[in-house]
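What you see is the complex with one protein chain gone and the rest in place.
Let's turn to chain A:
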Amino acid sequence: MPRITVTVDEITYEEEVEPRLLLVHLLRDRLGRTGTPIGCDTGNCGACTVMLDGVSVKSCSVLAVQADGSEVVTVEGLSSGQEWHPMQRAFHAEHALQCGYCTPGMIMAAIDLVRNDPDPSEEAVRRGLEGNLCRCTGYTNIVRAVRRGAQEMAGRHD
């Protein structure tokens, strides 16, 4: 079986993996990082979105062996100590969730969006999050939260 080295939320792991093991299963079943949920079987929902070497990916559509040598950041790696990431705070403040299942993926996709567009318009947020589905809130509060999170990440406050 292939042996891989992968860094997840700043901890480096060496694992023997079956080639067919998906990154999301490595994270959840082997490394206990259950903050990243699996929402669909088709690559559509985006709930399992993580950062792989600095860019967003759907971890259900990446093999663990493909992540060999890479750095993964999950939603669990965003806070520093007791302090939440500004995007996490913004989702909390704007009540950008109901059941919360899509939230980890939404937050990771939102951070990726802000990486490219530090002050996104409503339209840019809606387009940037097209790969992430929420089945309860209707997106209004999510869009508001992402724009607020972007402001806070840039150190701007209303």
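Just a few scattered comments:
Criterion: contacts are C-beta pairs under 8 Å (C-beta built on N, C-alpha and C of every residue); 3 or more make two chains touch, one makes a residue touch a chain; residues count from 1.
Throughout what follows, contacts and distances are computed from a predicted model.
UniProt records the chain missing from this view under the protein name "Carbon-monoxide dehydrogenase medium subunit", selected from "Secreted protein", "Carbon-monoxide dehydrogenase medium subunit", "S-adenosyl methyltransferase" or "Inner membrane ABC transporter permease protein YdcV".
Within the whole complex, the absent chain has one touching residue among A:Val73, A:Met87 or A:Ala109, and that is A:Ala109. Between the chain not shown and the residues A:Val57, A:Met87, A:Ile107 or A:Ala150, the one that touches is A:Val57.
On the side of chain A, the interface with the absent chain consists of residues 2, 18-22, 25, 41-44, 46, 49, 52, 55-58, 60-63, 65-66, 109, 112-113, 128, 130-132, using the contact rule stated above.
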